[in-house]
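First, the structure itself, so that you have it in front of you.
The complex is shown incomplete by one protein chain, all other protein chains being positioned as in the whole.
Labels for the chains are A, B and C, by order of writing; each one numbers its residues from 1.
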Amino acid sequence: MSSLWNNRISISIFGESHGPAIGVVIDNLPSGEFIDVDELGRFMARRAPKKDGTTTSRSEKDLPQIMSGVLNDRTTGTPLCAFIQNTDTHSSDYSNISKLARPGHADYTGALRYKGFNDVRGGGHFSGRLTAPLCFAGAVCSQILERRGIYVGAHILTIHNIKDSAFDNVNVSREDILDVRYKEFPVINDKKGKLMFDDIQNARMGGESLGGIIECAAINVPAGIGSPIFDGLENSIAQLIFGIPAVKGLEFGAGFNVAKMVGSQNNDDFYVDERGHVKTKSNNHGGILGGISSGMPITMNVAIKPTPSIAKPQETVDYSNMTNEILNIKGRHDPCIVPRAVPCVESAVSIALLAHMIDYPNF
Amino acid sequence: MSSLWNNRISISIFGESHGPAIGVVIDNLPSGEFIDVDELGRFMARRAPKKDGTTTSRSEKDLPQIMSGVLNDRTTGTPLCAFIQNTDTHSSDYSNISKLARPGHADYTGALRYKGFNDVRGGGHFSGRLTAPLCFAGAVCSQILERRGIYVGAHILTIHNIKDSAFDNVNVSREDILDVRYKEFPVINDKKGKLMFDDIQNARMGGESLGGIIECAAINVPAGIGSPIFDGLENSIAQLIFGIPAVKGLEFGAGFNVAKMVGSQNNDDFYVDERGHVKTKSNNHGGILGGISSGMPITMNVAIKPTPSIAKPQETVDYSNMTNEILNIKGRHDPCIVPRAVPCVESAVSIALLAHMIDYPNF
Amino acid sequence: MSSLWNNRISISIFGESHGPAIGVVIDNLPSGEFIDVDELGRFMARRAPKKDGTTTSRSEKDLPQIMSGVLNDRTTGTPLCAFIQNTDTHSSDYSNISKLARPGHADYTGALRYKGFNDVRGGGHFSGRLTAPLCFAGAVCSQILERRGIYVGAHILTIHNIKDSAFDNVNVSREDILDVRYKEFPVINDKKGKLMFDDIQNARMGGESLGGIIECAAINVPAGIGSPIFDGLENSIAQLIFGIPAVKGLEFGAGFNVAKMVGSQNNDDFYVDERGHVKTKSNNHGGILGGISSGMPITMNVAIKPTPSIAKPQETVDYSNMTNEILNIKGRHDPCIVPRAVPCVESAVSIALLAHMIDYPNF
Partner (left out) sequence: MSSLWNNRISISIFGESHGPAIGVVIDNLPSGEFIDVDELGRFMARRAPKKDGTTTSRSEKDLPQIMSGVLNDRTTGTPLCAFIQNTDTHSSDYSNISKLARPGHADYTGALRYKGFNDVRGGGHFSGRLTAPLCFAGAVCSQILERRGIYVGAHILTIHNIKDSAFDNVNVSREDILDVRYKEFPVINDKKGKLMFDDIQNARMGGESLGGIIECAAINVPAGIGSPIFDGLENSIAQLIFGIPAVKGLEFGAGFNVAKMVGSQNNDDFYVDERGHVKTKSNNHGGILGGISSGMPITMNVAIKPTPSIAKPQETVDYSNMTNEILNIKGRHDPCIVPRAVPCVESAVSIALLAHMIDYPNF
C-alpha cells in the first residue's frame, strides 16, 4: 500500500497538499498511554515552517485534531486518527506546474503511476506536507517510548559544506538529546548553526536550495529488540525513513565508513561494565546486530537532498505534449528542508522502535 | 515476521546454518514463467564460496532443489519452494563460540531475543548462509524480469581503499551489466580487481578482514512503477537490502553526496530524447522520484562491513556468566564477504522490482 | 490490526460512537475511477436509521466528507479518506452502562482487552455505527465494480420465523438485484416484508429484538478470480463479513445444507452454454471453487443475531466490582439490525471482490 506501514503498529497516511485535510490513522497502539497534547503541539511545531526565511512562507498551523483513539488524554487502544486541515493553500501558484515536470519532483512519475488522475496541486500526496501526519504519529510513539526511558533525538549534522558536532555514539545521553530538541535551529554547535543558517539564506537569495545530513540516535532501547533478516530494526527504520521525501541515503553506525575499515577496527569489543551490563567499547555497529538491538545507542545518518523547487529557471519537459520547455517555479518553498526534516527522522525511528517493542514482555 | 517479506510477492526464508536444510518459499509469482534451472545454478554459484582464498573454505554445493511451484520448467503460480541441504557442517568448530559473543555478530543479541533457545551453530538463522535462499529467490525474479528486458547488475565498487570504475549512471547498458556478471571477481576494471584481490589475501594472512561498497543498477524499468510514502521502490529495496547481513548503509543515486550539492546541481533536468522518450540529463535521483521509477537507470550503493569473524584475538564477554574473556575464532570464514554479496544485492533489487511490477498493466 | 483489512486494497476504519468523528482510509484504489457522490449518499442512506420504528431513533445524517483521494469526482489513486461527524450523541443515556456489562455486547470483553481505557460511550469502537465507514468503502468499491458490469446485491432472507423468497442462485440477474436495492424494507416479496415489519414492531413494543438471515449474491464476476488456501474469495469475504457486529454465521452456496447431501447431489455439473461459456447446472458451490470464482453467481447467507440492547431487564455483572446486578438499558436502539445490515453485507462482499480483481489483466 502506498501510504500504509503495517508492522505490529500500522500507520495509514492520507491527504493531498491542497485538499481539505491530511492525516493519519494509527492502529494497535497500547491502551492507557497518557498523551500530552501540548507536547504533541511542540513536536509538530518543530516541523512547521519558520518565519526566519529558512523555510516556506506558507503559514501552516498544523494543529492536529484527534478524531478517535484518545479519551481523557489516554489512548483507548482502538485506532487513533488525527487530521490537520489545509487552510493556507494558494493553488493558483501551481497553475503552470501541472503541465511541466519539476526536476527532482514526482510530477512526471506520479502522473504515469496514476494515469494523470493524481492531484498535482502543491505536489498532492507527494508533498512534503504529508510528513506532518508522520510527525504526529512519531510524536505519539515518542511519548510512549519516553515514559519507558527511551529517547530518540536528531540534529542537523551537515548542511552543504558545514558540519555540526556529532553525538558521542557510545555515550550520547538524554541531556544531549533534549538540549538540541527545541532549538530554533537544531544543531549541537550553535556557531556552526549560524554558519548553516547564513548559508541557507544565501542560497535562498540566489534562487538555490541546500541539502544536508541528519544524525539520529535512540538511547536506552533494551537489548534484544528486533528480528533477523527482513524484520530487523534496520529494515523497519529504513522502510519508514525512505518514506520521507528527499531522503537519498541511510547508514547505521559507522555506515559507509565500514567499507574502509579492517575487521579489527570495525568490530566493537564487548565488555561487562561495572554494573554488570554488557556494553561495547566502540559503536560502529550502531546499536543493532543481526537486526536486534544490542543495548548501545542506535545511531544513524540520513542524507537529505536540496529542495528541488528552486527559483532559478530549469530545463524540463511538458509531459502532456512531450515538448522541451523552460520552467520557472513560483510559490513558496523551503530553501533547505533539512531543519524541518529533523523531527521527521525522529518520528520514523520512534514509530519503528515502538512497533518492535510492544510485543516484548514487560513493555 | 523475522524472515518473511510480504509485498505482492512474498519471500519466506527458513533454516539454520547447521540444521538439516535452508530454503525459501516464494508466493504469488506469475504463472507460466520459464525457469532456466541451469541459469539458476550459475547465479547461485556466484554466491558460493570460491577456492581462491578470498572466501571461506567451506564447500557448499548450494544446489537448490525445487519442491513445488515449477512444472515442466514453468512456474505454476502456486508457491515455489526450494531448499538447499546443509552437508559440509563442522559444528565442533563452533564449540567455544556458543558461550562467547563474537564481536560484530548477533550471538549476544540473538541470545537475548530468543531467550537462549536459538541455534547458534554457525550463526544459526543469522548466518550469511541464509543469503543462499535469498539469492535463489532473486535469481527466479531476475529471470522473469530479464524476459521483459529488465536487467539488474552489481559489482564491487570499493574494497578497503581501492576503487573500481563506476557504472555510467545515465547510460549503463545491458552489456555493462553482463560483462561483469560472471567474472570470478566482479569488478569493471580488472586491474583494480587484482589489487583488491591481493588486499583481501593480505588481510586473510594477517588475521584480518575487509569491507567494501557494492554498486547496483537496474535498467529498462518502465517509468511509473512504485508508490509514494511507504511503498516506494526505495522503501522496498531498503527493507530487503538490510536483510543481507553486514549491510550498514544504502544510498540511491547521488546518495550522501546530495548533502553537499545545491539544488540546481542536484536536480536532474528532464528532456525529450530523439525517440520521444522522457529522460533526464543527469541521474542524481537514481531513477526514482517520489518512490516511483522515472525510466532512468535505478542506481544505488550498498556498504558492506568487514567480516566480523577474524583470526585475531578479540576482547569480549561470556554472556552466560557475564565475565570478560578473550575470544579466538577458529573455523572457516571469508576474509571479505563483498564479492559474494554482489549477487545478494542484485537479488534484493530483483525481488523488489518484480514485486512492484507484477500489478502493472501489460506486465 | 483491529480495524485494518489489508489485501491489495486496504481499509482502515477509525472512530468511536460518541467521539468527534468516525471514518475510513481506503488505500490502493485504482486511479481515474468516477465516483458518483449522490449515489454514495443513496447507498449510505440504506444503512442510516429509518423513521419507521424499526431502527434506533438516533438521527444520524451520516453524510461522509471526502478528505482526500478524489479530485473532480475521480479517484486520484492515492488514499481516499472519508469521515462522518458524530453529532447527535446523547452520552448521558449511557451513564449506567459504563459499569455494567450489557449481555451480547463487547463491554466486558472490550474492557479486558483495553484494560478499561476504551471508550464505552455508545459502544465506542465496537458500535454498530462503525459499519458506516465500512459501507462508505463498500459503496466506493461497488461503483467501481458496477462500471465493469459486476453487481452485488443483498436482501433480508429471514427475520425470526418469516422467510422472504430467495434469489435464483443460478440465474439471479442485475434486475433482481436492483429491484430490491432501494426498497425501504429490502425484501423480494413485499408481503413477507410486511409480516417481518410487523414482527419487528411487535418485538420493539415488547422490549425485545429480532435477528435474521441476509442473502447476498454477486453476479458477473469473471471466472478465475481468487486464490487457493488462505487467499480465496471465501477467506476474504469471511474475514470482512465477520467485521460486521452481530454476524454469527456465514455460508456459501448450499452452505450447511451440503452436510446432508450425497456427492452427486451436491456436485454442480459443468456444461458449455449456447454462447460457448462454461456454466454449472446448479450452483451449490456458490460460484467459488478452490477459492476462485467459477463465473456463476457468488452466493452466500449471513446470520445476524437479535440486537443485544433490549428494553427488558437483564441479569448481568458490574465488572468494576464483580457483583451480580440487574441491567435496564435505556437509550435508542434498533429492535432489529437486519435491514440496516443489508448494505453492510454488500459492502464487505464488494470490498473483497474489488481487492481480488484489481490485479487481474484487463481490469
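Throughout what follows, a contact is a pair of C-beta atoms (placed from the backbone, for glycine too) under 8 Å apart; a residue touches a chain by one contact, two chains touch by 3 or more.
Computed from a prediction, not measured in an experiment: that's the story for all the values here.
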**Message:** Can you say which of B:S10, B:S294 or B:S347 touches the chain missing from this structure?
**Reply:** B:S10
**Fill in**
Cross-chain touch to the chain not pictured, restricted to C:R46, C:H125 or C:H155, is C:H125
**Item:** chain A residues touching the omitted chain (full complex)
**Value:** 78, 228, 358-359, 361
**Complete:** The missing chain sits against chain B at residues 1-4, 6, 10, 12-16, 19-23, 25, 27-28, 31-32, 65-69, 71, 74-81, 83, 113-119, 124-125
**Request:** Would you write out the residues of chain C that touch the absent chain, in ascending order?
**Result:** 1-5, 11, 13, 101, 103-106, 108-110, 112-113, 125-126, 130, 158-161, 203, 208-213, 223-232, 234-236, 238-243, 245, 247-256, 258-272, 276, 278, 280-281, 284-286, 288-294, 301, 303-310, 312, 314-317, 319, 322-324
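Just so it is clear, only the chains that are shown with their structure count from here on.
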**Request:** Averaging only over C-alpha atoms, locate the centres of chain A and chain B and give their separation in whole Å.
**Result:** 26
**Fill in**
chain B to chain C, mean C-alpha position gap in Å, rounds to 46
**Fill in**
Residue ranges of chain A touching at least 2 other chains are 1-4, 13, 113, 125
